[in-house]
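Have a look at this one.
Removed from the display is one protein chain of the complex; every other protein chain stays in position.
Order of writing sets the labels: A, B, C and D. Residues in every chain begin at 1.
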Amino acid sequence: MLDALWLIPAAPLAGFILILLFGRRLGEPAAGYLAATMVAVSFAVTVGVFFDLLGNDEHHREHVLTLFSWVPVGDLQIDMALLADPLSITMALFITGIGSLIHLFAIGYMHGDPKFSKFFLYLNLFVFSMLMLVLGENLLVTFLGWEGVGACSYFLISFWHTRPSAATAGKKAFVTNRIGDWGVMLAMFLGFTTVGSVSYGALNHAAEEGGIATSTATGIALLLFVGAVGKSAQLPLYLWLPDAMEGPTPVSALIHAATMVTAGVFLMTRMNPMLAAAADWAPEIIAWTGAITALFAASIAVAQNDIKKVLAYSTVSQLGYMFLAVGSGAYVAAIFHMVTHAFFKALMFLGSGSVIHGMHEEQDMRRMGALRVMMPVTAGTFIIGWLAIAGVPPFAGFWSKDEILLFTLASSPVLYVIGLITAILTAYYMTRQVLMVFFGEARWESHAEDHGAHGEFRPHESPPVMLAPLVVLAGLSIVGGVIQLPSFGIIPKGWRHKLEDWLHPVVEPGEAVIKGTSAYDAKVWLAVLAIVCALSGIALAVAVYGRRRLRAIEPQLLADGWRYDAGVSAFMGGPGRRAFDALARFDARVVDGAVNGVATLVASTSGRVRRLQTGNVRSYAGIVGAGVVLVLIWFVIVRGVL
Amino acid sequence: MVAATGSALAFPLLSMLVFIPAVGALAVTLMPRRRPEYAKLTAAVASVATGALTVWATQAFDTADDGFQFVSRHPWIEAWGISWHLGVDGISLFLVLLTGLLFPLAILGIDPHNDDPARDKPYFAWLLLLEAGVMGSFISLDLFLFFVFFEIVLVPMYFLIGGWGYEGRVYAATKFFLYTMVGSAFMLVSILATVFIARNNGLGYVTFDLVELANEAEFAASTGRWLFFGFAVAFAVKVPVFPLHTWLPDAHTQAPTAGSVVLAGVMLKLGTYGMLRFGLYLFPEAAYWSRYLWLTLATIGIIYGAIAATMQKDLKRLVAYSSVAHLGFIVLGTFAFTTQAITGSVIQMVNHGVSTGALFLMVGMIYERRHTRQIAELNGIQKVAPIFAAAFMVVMLSSIGVPGLNGFVGEFLVLIGSFATARWWVVIAATGVILAALYLLWAYQRVFHGEPDEENATFRELRWGEAMVILPFLAAIFFAGLYPKPMLDRIEPAVDALVERVAEHTDFEIPTPTIAGEDDR
Amino acid sequence: MIAQSTIADYVAPGVDWFALSPYLVPAAGALVLMVVGALTPTWPRGLYAAFTAACAVGAGVLSLFVWDDITDGAPGTLVAGALSHDTFAHLVALTVLVATALVALVTDGTLRGTSGDGPEMYALMLVAAVGAMVMGAANDLIVLFLGLETLSLALYVMAASDRRRTASGEAGLKYFVLGGFASAFLLYGIALLYGAARSTNIGEIVEYFQTSVPTERNDALVLAGVALLVVGLGFKVAAVPFHVWSPDVYQGAPSNVTAFMASVGKAGAVAAMARVLIVALPFHRDDWRPVIWVLAVASLVVGSLLAVVQTDVKRMLAYSSVSHAGFLLVGIEAAGHRAGEDAAGSGLQSVLVYLALYGVLVVGSFGVITVVSAARGGSSDLASFDGLAQRRPVLALAMTVFLLAQAGVPLTSGFVAKWGVIQAAVDERSYAVAIIAMVAAVIAAFLYLRIMVSMWLKPADNDDAVAVPGLTAVAVGIAVAVTIAVGVYPQWLLDATDVVSQYAR
Amino acid sequence: MNPTTTWYLVLAAVLFGLGAIGLMVRRNPLVMFMCIELMLNAVNLSFVAFARSFADIDGQTAVFFVMVVAAAEVVVGLGIIISIMRRRPQATVDDLAELKG
Partner (left out) sequence: MELFVFICATAMVLVGAIAVIVSPNPVHAALGLVLTLFGIAVHFVAMEAHFLAAVQVIVYAGAVVVLFLFVIMLLGVDRSEDLSIEPMPIQRPLAVVVGGGLSALVIAAVLRVRDTLGSDEVAAAGDTNIRALARNLYSDHVLAFELTSVLLIVAVVGTVVLTRRVRTSEDAS
C-alpha cells in the first residue's frame, strides 16, 4: 500500500475537483456523500499504509514518494514529495478518520443550506491541504498544506459571508495565521541557507549530527514556533480562534479543534531534533507559552455563555497543554494528547452542533438547559466527552493529560502547578457547560417566541446521520487512551506505550528521558493527584451550577477574554489605522507632493521669468545689453586681463 | 524543428515579433473608417500571430544554453555602431511569452467601450504599437535599440491612458510620460557614456552592442558606478522603486482596463528586466557595490506599498499600490545576487504580470458593471455573482502569495535566495506577505462579502466571453504555481551565468550552505 | 606698397561659376520673380510658389553635384577666398534650400487670394535663402556679415508683411530694432577681430594665429571681438539671454514666415556661429566654450520652462526653438573641445544634421499651424487646436509626428538629431550639459504633450472648417516623410554628412 | 602729440556706448534707429583706425560695405516704421507691446 501513498491526498482532491465541476448538479445530499466517501477512501488507504509501516521494523518505517520536482533552482531542489512515517501516518489516520465522521455529520447539519455542495467543496479541499501538511516530505510541501488549510479555514469561517461578523472573522483568521507564516518562511530560509535543503530529512539529520550551530538551530526552532503559535492559536496570536466559531459547527469541529490547529504541534514534533539542537531556553519559551496560554484560555472559558466559545477557549487551552508537552520534551505525550483531544473535542463540537441544530441555531447556553431529555444521544455522548476532557479515568483525556503533567513536573514544578490549576479549571468550566446545557431547568421555553413563527418551540434530536459520528467518537473518547498507557503496575506490559513505540523512529522515546527523576518515581501519586484535581473541579462546578450552593463567579473581565481582543482591535483600529492613514497621506502629500511640487515650481519659476518678457523692445534691448556686458566681462576681464 | 542556439535562425523569429504588431498597427491605421470591426479583426490576427510565435519560441528554447538564442543581427546605423541585434535568453524568454499572450487577451477580451466606433481604430493601432515596443525592449541586445523601444513604448501608452482612460486621464498620462522621460534622460547619457568610455578604454571602436560591451569593455569602478547610476535611475522610475513610484497609482487607476493590464503586466517589467539585463550584466561591480541601497529601497517599497494599498478607497488604486509592493520583491531578488533570488525575480516578473493583470481585468469588469471603483460603493458581490467572486478570489490568493499558486513561487524564491546575502532585509520584507493578506482580504471583504445593497444586487455574473478571458489567467496561475519547473529550467542557466559574472567582477561570493546539502533520504 | 600699386596690377579673381551656381540660381530666381512678376499680370494658381520651390530644388540639385565635386576632390575656397567650397557649406545650403522650397509651398496656401499674393514675398524668400547660404559658406567675416544682413533684412520685411494684423507690424519693428542693435555688436566684433588679426578673411585670421609669436598677440582685442561676435550671432541663433525677440516675433509674424525664420534663419545663424567659432577661432576655443556652455544651458532651461506656460502655439514653438537652439549650442560646445584638430569629433556634424532635420520639422509644424490658425482668423491660440483629431485626423497625425519628433521620441528625425548632439557632448565628457539638455527636453516634452492633448483628447469647441491647401499638404507630407524616414533609417544621412568636419578656410 | 590709433579706438568705443544708451532710453523708433547708426559709425571709425595702423586697405573696404548695409537697413527700417506709424503716428515703442510673456 505504500506506493498508493499519493492516494491519501489525491482522494479528497479528486472529491474537490468533482464537486467543483459537478457540485451543483449533484446537489444535496449526493455531494456530501461523495465528499465523505472520498475522505473515507483516503482513510482506508491510510490504514493500509499504517499496517504496511507497522509491518516494517522500526528503522524502516519511512517511505518517501516523490511525485515531481517542484521548485528546482540551483542548490535549492524542492520536490513535491510525500513522506509516510509513523508521525505523518498517525496524523493522517485521525485526520481522515475524524474527517470522514465529520463529513458525515455535516450532511445532516448542512441540510437545507443553499450552498450545501460548496460547503463540501471547501471541506474536501481542506482535508487535502491538511494531508499535504502532514505528509509533506519537506517544509515547503508542508507549507503548501499549511497555507492551504489557512485559506480553507478562511473560506469556511466566512462561509456565511453575508454576515459581517463571519466575514471579519475569516479575514482575521487568515491574517493572524499569516503572521505565523512569516515565521515558518523565515525558518525555511534559515534552514536552506544553513543546510542547503528544506527537506525534513536533511534538516533533522544535520541537527542530529550537530552540524547546525546552536544559535541557528534556536533561530529555526523559534521561527517555526512563531508559525505554530499562529496556526495553533497560542498567545499572543490566539485571537482568531474564538472568532472562528462564526463558521458552521462541523468546521469548528474538524478544523478548529481536531486537525488544523494541531498543525503547530505537529510541526514542532516533526522538527524535534532541531529543537533538541537549539539552546536550552528555546524549549522553555515554548513550554511557558503553552502553559500560560492553557491557563489564560481556561480562565476565559469559565465565563463564556456561548456554547461554542467555551469549546473554542477550551481548545486553545488544550493546545497550550500540547505545547507545554512539546516544550517539556514530551513529544509523544503531545501527539497522544493531540489524538485524544481530537476525539473528545470533535465529539463535543459535533455535540454542540447537534444542540445548536436542535435548538434552531441558538448558541447561548443561558437559553438552554435540561436538553438531556430531548436529545438523549447527544447528551450522552457529550457527557462522555466531558468526562474525557475533565481528566476522569479511564477516559482518553485522563491518560494523555496525565502524561503531559508527568513530563512537566520533570522539567519544571512551576509549570506543573500551572498545568494542575488549568486541569481544575478545565474540569470546572466543562462541568459548567454540561450542567447549563443538559441539566437544570429548561430555560428555552421562556424564549420560545423568539424563534420564528412556530407556535410551539421544542428542541429535537438530530437525525441519525449526525448521531452516528457522535457515537463513534464517544467510543473513541472512552477507549482512546489505550494507545499510550503508562507503565503503571496494574497495566499489563504488552499494553503500555504503544504510541511511543510506534513513533519511536521519529521521536526520541518519551519516558526514558525522565526515567530516574523524582517525578517519574512518583508517577502513580501524580495520577492520583490529577484525578483529585479533576474531581474537585467537577465538584466545584456542580456546587455552583448544579446545586446552587455557591454563587457563580463570572467576572466581565473574563467574559471579555481579559479584554485582550478588544485591546488589539482598539490598537489596530486606532493608532494602527491612524499610522497607516498617515503613511497614505504622506505618500499623497509628501512623496507625490514633491513631484507635483517640482511641477508647480517649474510653473511658478516660468511665470516669474516670463514677466521679464515685457513686450517692450527697450527692455529687450536692456536684457541683450546686460548679456553683452556679462559676456564681455567674461572674455575681457576673466579670460583677458586676469 | 531544431532550435538554433546562439546563432542566427533562418526564420527571423524575433524580428517578426516586432514587425508583426508594428505592421499590424499600420494596417489598422489604414483600415477604412466606416468598418471599425476590421480594425479589431486585424489587431486580433496580428497579436495572435505574435503570441503563437512566442509560444513556439518558448517551446523551441534550448534549456541547456545559457546564452542568447534565436539571435538576429543586422547592421542598422553603422555610423554610430548600432545594429539590429535581437536575442532571447532565459531572463527575457518568459517576458516575451507573457507579452505575446497578454496582448491577444487584451485585444480580444477587453472591450474599449468607444462611444464612437471610429475610435476603435486608433485604440487598436496604439495597442499593437505598444506590443511592438514592449516586445522590442525585451529582445533588444543593442543599447540604442533598447533605448529606442524603451522610449517608443511611452507614446502609445500615453495615448491609451489619455484617450481611453477615466476622469483624471490627462494628468495621469502626462505624469507617466514625463516621469519616465526624466529617467530616460539619465539613461541616454549613460548609454552614450558607456559606449564612448568603452571605446576609449581598449575597445577601440564605437559599438552599442550589449554583448560586445559586456565582454570587451572594462570600466574603472568609479566610472562604472556613475554609468550604472544613469541606467538605474531610468529603471527605478519604470519599476517603480520607492520613492519614484507616484506616477504609477495615477497611471494605473486612470488607464483603460487594457492599458492597466498591459502596464502592470509587462511594462513595469521593463524596469526590472532592464536592471538585470543592463544593470547587473554590464556593471556587475557597480550593482554589487550599490546593493544595500537597492535592497533598502526595495524593502521600503514592499512595506510602504502594502500599507499605502491598505488605505486606498479606490479598488484600482489599491491594486496599483500592491504592484509597488510586489515589484519591491523583484528588486530585492535582483540585488541579492543568488541564483535562487534572481530566478525568483524573473519568475515573479511573469507571475506579477499574470496575477495583477488579471486583477486589473476583473476590476475593469466591476467598473463596467457598476461604473464605480470606490470600495465603499461596492458590497455583497459574492452573493449575486459567486463565480466572479471565486475567480477574483483565486487571483487574489495568487497575489497574496498562497503556495500552490503562481505568486508564491516567485516571492518564495526571491526571499529564500536573498536570505543568504541580505538576511535582515528579507526578515522585514517577509512581513510584506502579512500586509498583502491584510489589504487584499480587507478589500475583498468590503467588496464581495456582506449583503448586497440595492445597486449591487443586480451585479451581473461572469459571462462566457469574460470567463474565456479570465480562464487563461487562472490556468497560468495554477500551472506556474504547481509546476514551475519548465520555467525554472529555462530561466536558470541564464541566471547562473549572470550570477557568475557578478562573482567574477566583484568580491561577491556565491553563497553555499554551510552544511553541504547531503541527501539522507 | 599699396601706394605704388597701379591698375595694371589688377588681376580679376577666378570665379568658378559651377561652384557658385547654388547661390546664383535662387538669386536669379528672385530677380526673375521681381522683374517678370512686375511686368506681367498676376500669375495663375500657385505658380509663384512652384517657381520658387523649383528654384530652390534646382539649386539644391546643383548643390548636390557640387557636393560630389568636393568629396571627389578637396575642399577649397572660392572667389579670392570669400567663400568656402566645402561640404559644410553645402549641407547648410541644402538645409536652407529644402526649407525654402517647403516654406514656399506653405506660403502659397497662406497668401493665395489675399492682397499679399504676389511675387515679392517669394523673391524675398529666395534672396534670404541666398543670405543664409552665404552665412554658412562665408570664409570672410565681411561676407558673413553681408549674408547675415541679407537674410535679416528680408526677415524683417517678411515679419512685418502681414499688414492685416497689427501684431505683424509690431513683430517686424521689434525684430528690426533689436536686429540692428545686434548687427552693430557683430560688426564691432568683426572690427575688433580685424584689429587683432589684421584681416577679415577666416583663412588669414587662422593663419595669423597659427604663425604669430604669442607675445605679439593682441589677445584682449581678440577676446573682446570674440565676445561681440558671440553676442551678435547668439542673437540670431536666439540663445538666452539674446532670445528676447524671438517669442514676440515668432508669434507676431505670419506663420509661414515664422516657419522660414525658424528653419532658414536658424540654419544660417547657427552655421555662421559654427563657422566663426569652430573654423575661425579654434585657437580660442577654451575662451569661448564656457560661454557657449552657459548660453546652451540657459537656452535649454529658459526655453523649455517658458514654453510650458504659454497659451499660444506659435509662442510655444518659439520658446521651444530657443530650447532647440540650446541643443545646437550643446553640439557647438562639443565641437569646441577639439576644434581645429584633425580628429574633430562629431560635434560639428551633429549640429549641422540637427539643423537640417529641425529645419524640415519646424516647417512642417508651422505648416500645420498655418492652416489651423487660418481657420481661426490668424489666431494660433492653443484652443484652436482643440479636437483637431476629430476634424482633420490626418493633419492632427502629421502634427503629432512633428511634435513627437521635436520631443525627441525615437524613430523620428528629432531623436536622431538629439541623439547626435548628445552623443557628441558625451563623447567630450560634457556629461552635465548632456543631462541638463535631456531633462530640459523632458520639460519641453510637456509642452508638446499639451498640444497633443488639445488635438486628440479635447472635444472640438468649434467646427471651423480647416481647409488644407494642396501645396501646403504636399509640404507637410514631405516633412512627415522625411521625419519618419530619417528617424527609422538615418544611416545614409550620417554617412553622407560624415565629411562635413573637413571644412575649408 | 599726434593722435594715435588708440585715441580713435577709444573714441569709437565711447560713441558705440552712447549709441547703445540712446537705443535703450529713447522711445521714438526713428531716434532709436539713429542710435543704431551711431553705433555703426563707431564701428566704421574703428575699422579705419585699424586699417591705418596696419597700412591695410581691407578695413576701408569693410567700411564701404558697412555703409551700403546701413543704407539698405535705413530703407527697410524706415519702410517698416512707415507701415506701422502711418496708422498710429504718435506711437512710441512702449506702445507696441502687445506681444509679450
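The rule is simple: contacts are C-beta pairs under 8 Å (C-beta built on N, C-alpha and C of every residue); 3 or more make two chains touch, one makes a residue touch a chain.
Computed from a predicted structure; not experimentally measured.
Every visible chain touched by the undisplayed chain in the complete complex is listed here: A, C, D. By the touch rule set out above, chain C reaches the unshown chain at residues 2-3, 5-7, 9-13, 27, 30-31, 34, 78-83, 115-116, 118, 120-121, 123-124, 127-128, 130-131, 134, 140, 142-143, 146-147, 149-150, 153-154, 156-158, 160-161, 163-164, 188, 192, 195-196, 198, 201, 216-221, 223-224.
Residues of chain D that touch the chain left out of view are 1-11, 13-22, 24-28, 30-31, 33-35, 37-38, 41, 44-45, 48-58, 60-61, 63-65, 67-72, 74-76, 78-83, 85-87, 89-90, 92, 94.
Although one chain is not drawn, its touching partners on chain A can still be listed: residues 614, 616, 618-619, 622, 625-626, 628-629, 632-633, 636-637, 640-641.
By definition in this document, only the chains that are shown with their structure count from here on.
Put simply, the C-alpha centre of chain C and that of chain D have 25 angstrom between them. We define each chain's centre as the mean of its Cα atoms; on that basis chain A and chain B are separated by 37 Å. Within chain D, residues 20, 23, 32, 93, 96-101 each touch two or more of the remaining chains. Residues 20, 23-25, 27, 32, 93-94, 96-101 of chain D touch chain A in their complex.
Interface residues of chain C, counted against chain D in their complex, comprise 2, 142, 145-146, 149, 153, 156-157, 160, 163, 166-167, 169-174, 176-177, 180-181, 183-184, 187-188, 190-192, 194-195, 198-200, 247-248, 251-252, 309-310, 315. Per the touch definition, chain A reaches chain D in the complex via residues 610, 613-618, 621-622, 625.
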